[in-house]
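Shown here: the complex without one of its protein chains, the others still in place.
Let's look at subunit A:
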Amino acid sequence: MRRPRSAVFGLVALTLLTSVLTGCGTGGGITLRVIQSLTSPERTALLRDMITAFEAANPEIDVRLISPPLQSADQKIAQVLSAKNDVDLVEVRDYTVKQFVNNQSLLDLSPYVANWPGWQELTPLARQKAASVGGKPYLVPYGFFQNTLFARTDRLSEAGIKPPTTWPELIEAAVKLTEPGKNRFGYSFRGGAGTFHYAVSIISAYAGPQVDPAQGFWRKDGSTIFASPEAVTAMETFLRLFKTGSPPGSLAWSYPEMVQGFTSGVTSLLIQDPEVIKTTERATGLPKGSWTTLPIPKGPTGLALQPTGYAGWGVTSFSRNRDAAVKLLAFLSSAEQGLRWAKEHSLIPVHTAAAQDPQFSTGAFKAYLDMANDPAQVVVERPIQYPGWGRWQKQADIDVQSLLVGEKTVAEVLGSWDKFWAEQKKAGGA
């Protein structure tokens, strides 16, 4: 009998020792757990650096950063939140905010932002996006995403083409810059995952003034943009862009390939988000000064419409260290940290102080300033708050690919999208 007893004693002692040691590890203070979504090695390093600065200023708080792989990060976060796991600060994106609020995973920050001076340093758009679900701030955005047109100025001037400002001009330029024999193509087409975004962009530009910006998938008369006759012209143009001005393999291209296409010099035109500015600057395959960014192309009526994507930080509703979590959130969202974050990741900044910063008013970022000052560049909303949004994206990608391989017709695809969104609206998902 002696042996089991000593074993039990040993176990108890071990458990006690472990808990004491773990206690020591946290300095006896608060441990915050932060989970990020848009993970990348450079970004994680920067975030860690910012967290270290926060810990130095708040020695009683210990911060643990959780970085799931990018591909499945939002899925992991959703699971962690629905299981009410031990997480205090969470990265929230425009695509996930409605879901997290639905499931009551996020804390309403209203009482906190009221007393937080940093709130007033945010741009009006940032404060609007913070409260885009239910009118309450469930997150503080750290940056915006908008498309811009990346263009090889050297090749354009070589071919005697002026920088394209409309879709028809873009196609004309893409066709002229395509030389398959040299493995050189005009446009970095995205036919793989995420292609729906570009289809919707061109349809919106063609439908132009009919579109209701507050509900970007619908026209002001209440019907969907996919039912408009202009949508047919837009999709046919989109197909022509693929067939005559883009690499044939781009049917399978997703984000990494289309960016690689541009940075390796295979393609000369690319429509992408601001973080690609950093990637392109770092690319060794491009001669210095050979490229620029331009506002995205407009439709025949002179309008370009696109959503403003955003991401930010939110506090979980079940956090046991609310005040500390809010403190960290305020630190990360301060003008000083926020501008550093936006600069190093080339994001559109959320702080008013950015207007005085030369990095955001010159060079590759100037296109964003131009777009912000151009009334013909309209910001629209995507129906991300509808339950069908996730499902539709996957289906729409398949539909566009079916169009590209010739298995479906433009009328079939547009018809099914029109039907889908008309039904979603009738079901009142919003």
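The rule we apply is simple: a residue touches a chain if its C-beta (ideal position, glycine included) is under 8 Å from a C-beta of that chain, and two chains touch if they have at least 3 such contacts; residues count from 1.
To be clear about the criterion, contacts and distances are computed from a predicted model.
UniProt records the chain missing from this view under the protein name "Multiple sugar transport system permease protein", selected from "Dihydroorotase", "Na(+)-translocating NADH-quinone reductase subunit B", "Multiple sugar transport system permease protein" or "Anti-sigma regulatory factor". Among A:Arg320, A:Lys394 or A:Lys419, the one in contact with the hidden chain is A:Lys394.
Across A:Asn102, A:Gln128 or A:Thr409, the single residue that touches the chain missing here is A:Asn102. In the complete complex, the residue from A:Val266, A:Ile296 or A:Ala354 that touches the missing chain is A:Val266. Counting over the whole complex, subunit A has residues 72, 75, 78, 82, 98-99, 102-103, 180, 183, 185, 191-193, 247-252, 257, 260-261, 264, 266, 387, 390-391, 393-394, 397-399, 401-402, 404-405, 407 touching the chain that is not drawn.
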